[in-house]
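Okay, structure first, notes after.
Note that this complex is displayed minus one protein chain, with the remaining chains in position.
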Amino acid sequence: MIVVMKVGSPEAEVSRIAEEFVSWGLTPEKIVGQHKVVIGLVGETVSLDPLQIQEVSPWIEQVLRVEQPFKRASRAYRQGEASEVAVPTPNGTVSFGEHHPIVVVAGPCSVENEAMIIETAQRVRAAGAQFLRGGAFKPRTSPYAFQGHGESALGLLAAARDATGLGIITEVMDAADLDAIAEVADVIQIGARNMQNFSLLKKVGAQDKPILLKRGMAATIEDWLMAAEYILAAGNSNVILCERGIRTFDRQYARNTLDLSVIPVLRSLTHLPIMIDPSHGTGRAEYVPSMAMAAIAAGTDSLMIEVHPDPKKALSDGPQSLTPDRFDGLMRELAVIGNPLGRWAGQPAVV
Amino acid sequence: MIVVMKVGSPEAEVSRIAEEFVSWGLTPEKIVGQHKVVIGLVGETVSLDPLQIQEVSPWIEQVLRVEQPFKRASRAYRQGEASEVAVPTPNGTVSFGEHHPIVVVAGPCSVENEAMIIETAQRVRAAGAQFLRGGAFKPRTSPYAFQGHGESALGLLAAARDATGLGIITEVMDAADLDAIAEVADVIQIGARNMQNFSLLKKVGAQDKPILLKRGMAATIEDWLMAAEYILAAGNSNVILCERGIRTFDRQYARNTLDLSVIPVLRSLTHLPIMIDPSHGTGRAEYVPSMAMAAIAAGTDSLMIEVHPDPKKALSDGPQSLTPDRFDGLMRELAVIGNPLGRWAGQPAVV
Amino acid sequence: MIVVMKVGSPEAEVSRIAEEFVSWGLTPEKIVGQHKVVIGLVGETVSLDPLQIQEVSPWIEQVLRVEQPFKRASRAYRQGEASEVAVPTPNGTVSFGEHHPIVVVAGPCSVENEAMIIETAQRVRAAGAQFLRGGAFKPRTSPYAFQGHGESALGLLAAARDATGLGIITEVMDAADLDAIAEVADVIQIGARNMQNFSLLKKVGAQDKPILLKRGMAATIEDWLMAAEYILAAGNSNVILCERGIRTFDRQYARNTLDLSVIPVLRSLTHLPIMIDPSHGTGRAEYVPSMAMAAIAAGTDSLMIEVHPDPKKALSDGPQSLTPDRFDGLMRELAVIGNPLGRWAGQPAVV
Partner (left out) sequence: MIVVMKVGSPEAEVSRIAEEFVSWGLTPEKIVGQHKVVIGLVGETVSLDPLQIQEVSPWIEQVLRVEQPFKRASRAYRQGEASEVAVPTPNGTVSFGEHHPIVVVAGPCSVENEAMIIETAQRVRAAGAQFLRGGAFKPRTSPYAFQGHGESALGLLAAARDATGLGIITEVMDAADLDAIAEVADVIQIGARNMQNFSLLKKVGAQDKPILLKRGMAATIEDWLMAAEYILAAGNSNVILCERGIRTFDRQYARNTLDLSVIPVLRSLTHLPIMIDPSHGTGRAEYVPSMAMAAIAAGTDSLMIEVHPDPKKALSDGPQSLTPDRFDGLMRELAVIGNPLGRWAGQPAVV
């Protein structure tokens, strides 16, 4: 921590502050500049809150943090090595991580009925996806909109898993549903709106299933890594970070602004695997292919893509879904750059 | 709903779409412009999702909503009349609303111990506050930061209530704590980070205590009113809306951007009472007084102000807290404009 | 400047860097923390660019600026005293500043014809305004929209000045028009879109007329003060800062987000006078009164309010204009709080 004193701070006050920090168990080191005095705090400062330090004296102008506030999520925590999240599925273990082929997660926003979810699962499996996504519990802006079929949809996801061997990713919104979801899901999703639902983060951190943590709509990268830190600190080390578009000043032509620059930034800050969701990220099916291509080129470890057998009849998020045929084509397009980059798994699977 | 067709849409497609809408029970009305065709949809359109309509045809360029998506929260729902939220407290019923004096809520970010919470309660009561705020369960960005004293703090809030007669406002973060909180709290707060925790909204909507709904950091006014709608739709009609600063591109000198323009905007859109929290809204005690003044001048129904007996020792949010003496002075300053505006309750209370 | 080294930086590299800074004429002071080494740079650092320092070594993690980048605009530059901008007008000198009554600037977005500008001037003068605003050259998003009547409108502003004695404020968009504008205007406005048109800032800084510097739509407070610094550094010390709404994620109900929290922030950072423009700041006439009230309560030195004799026929920005009657009423409402705050000039002027 660096404590910057206001111009004209009395020497006695600077000394008093330094003594206060000594009483906190820290070693203050003073630098006297031309206009300002700066105090460097040496010692166990990670858990200190800059805001708390600021209150030690009205003569403190600002407190600058030098250490990152996240520990377990930081790349340094693993000596610079990437981590991998290995997920057992009926088709075998699938690993998310920097040194693995890109994992493709596909499926509808909501599980609507058995026929559609099984058909979708078969189609995306045939095209090369390893995971099926599908919402049983849906966060909807309006209380009057379709809220997901809930527990009954979990059964349909299990059936789709049985039918195709795909791993299942589905969202938990309420800790009360966690056990039921964990029985079916291979990866449990925390949605953007719950990224800072700290009670829920602690609970998913206290169980075993890997967690897909979506970035909040206005979450800074630091907020996001601190949310991951909640899960890691609670004991679950299998966390995948998913960018799904942020909220900016322009929402006229795309629902959100997909922030692909998080890929190199996260790579340098954290060891955790990275997923990109261009479907929610743009909100429009026609922009998904070019953003999926870009995500691969930028180095993502995984993609989440909405696929619906009949997007115009989708009960939620239809306009951002691809048809299975379009998804088929997209997978072939992705291979064009995934292959030369050495991140593509090879031939599409055949069911 | 207004459906705008792309330039060059085939007439047959426009007819097909119109028929589809008829099959949905709507009456489509076609307007043929110079370049574009527009279809107005007449009928029960409020529950329709524009995104769903868009998927009816690839020739649809955009779907414009004409109706507001919120119903119970809308001003029209009460024929243009303001609602009031009347809260019984030991000192008598306190009403939040456009036709009542401004209600002042004050207290520390966290309940730290019995002495501090009772002292603070007595001081803010003496200065004229009607409610005591204090966190038992605290949402903190870091898992390593102080998370609140939890249930034991609820007992201290009850003691402060007994000692002063002030109403109590405290936050719920986890539905599992709701019953315990509802036993002590006169108003239950939903924090900014849980504004779209829809599971929690439904649960607080299904109980009786009034709800203080803080605006999410990047929540549009429509998102916020839709979150209120969740509570109203679940059966609880006592909702107060609290602005606490939004996230913008500039965070260097103030932690958030306090959006006071919500006051006239909300007034025109909704009947619900409005509260402003300049403490979180700016993050710095020195900016609180002028923003509290501004909030009153703009027409707020209520203010929430952080007060801590010794801000520099506060376990959370110290830099934005006022001392009891500064709060005393501020209340006198607020009266200078609150009185001529006819929104001030008169003499500060004497304990 | 504080230079933070990456974890694991080799000692030899830290020494090399320190020597490099010595060669720049600076005195580096090293603080060795638990995980990181930090170097404080003492000396003439204000003109250094943190980005330039960062390039000295790939082992540098970040560079933190301790000094503010603005000098002449800073409050410290005047030893904490406010400055005033005194503007001679036919009706006498009007001073903008913290220790003066609030100055009200009113008038239409564009000067449309002689009758309308003179009528408006007379009405706003009668209601108590000291300055007439009116655009001769208009920045418009579309090249097909009305661009202002240009030089001929300057003549009409001069006529309105003669008829009422009001000072004139009008915008310069092109340095080629500066002389013509300076002949008529008592204060020259730089619009939000030109806030970082540095060529223009230098030119208005090199002439004598006071400058009204509107904040850019996404300008941080620091960007804005640095734009003022351009004018001050060029020799013109008469700069008024005008907040007119920033661009945020929500534009549905108000055109911009009026950032009233700049008032206390600017007060602490700069000596320059502050103006608030609630008309552009909200974009809707119905929100103007409550935001004007709030601006006064928050401590603004000046208000800019759009008034048009017939807003629905306005050639630009009609919906945010008040009628002269509504402006009359507003001035009486503003007096209700301006008077007890000691910032109101007294009786409305009588022409």
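The chains carry the letters A, B and C, assigned in the order they are written, with residues numbered from 1 in each.
Simple rule for what comes next: contacts are C-beta pairs under 8 Å (C-beta built on N, C-alpha and C of every residue); 3 or more make two chains touch, one makes a residue touch a chain.
Remember, predicted model here, so these are calculated numbers, not experimental data.
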Residue among B:33, B:88 or B:235 that touches the chain left out of view: B:33
Touching residues (missing chain, whole complex) on chain C: 46-47, 49, 51-52, 54-57, 69, 139-145, 147, 173-176, 193-194, 196-199, 202, 217-218, 223, 226, 229-230, 233-234, 247, 283, 311-314, 316-320
Missing-chain contacts mapped onto chain B: 2, 4, 7, 29, 31-36, 38, 40, 42-45, 64, 66-67, 76, 218, 247-249, 251
Chain not shown, touching residues in chain A: 218, 220-222, 246, 248-250, 252-254, 257-261, 263-265, 268-269, 281-282, 286-287, 289-291, 293-299, 336-337, 340-341
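As a working rule, only the chains that are shown with their structure count from here on.
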Innermost chain, taking as reference the mean of every protein Cα atom displayed: B
Chain separated most widely from chain A, comparing mean CA positions: C
Euclidean distance of C-alpha centroids - chain B vs chain C, Å: 31
Chain A and chain B, separation of their C-alpha mean positions in angstrom: 27
Gap in Å, rounded to a whole number, between the CA centres of chain C and chain A: 39
Where chain B touches two or more other chains at once, by residue number: 218
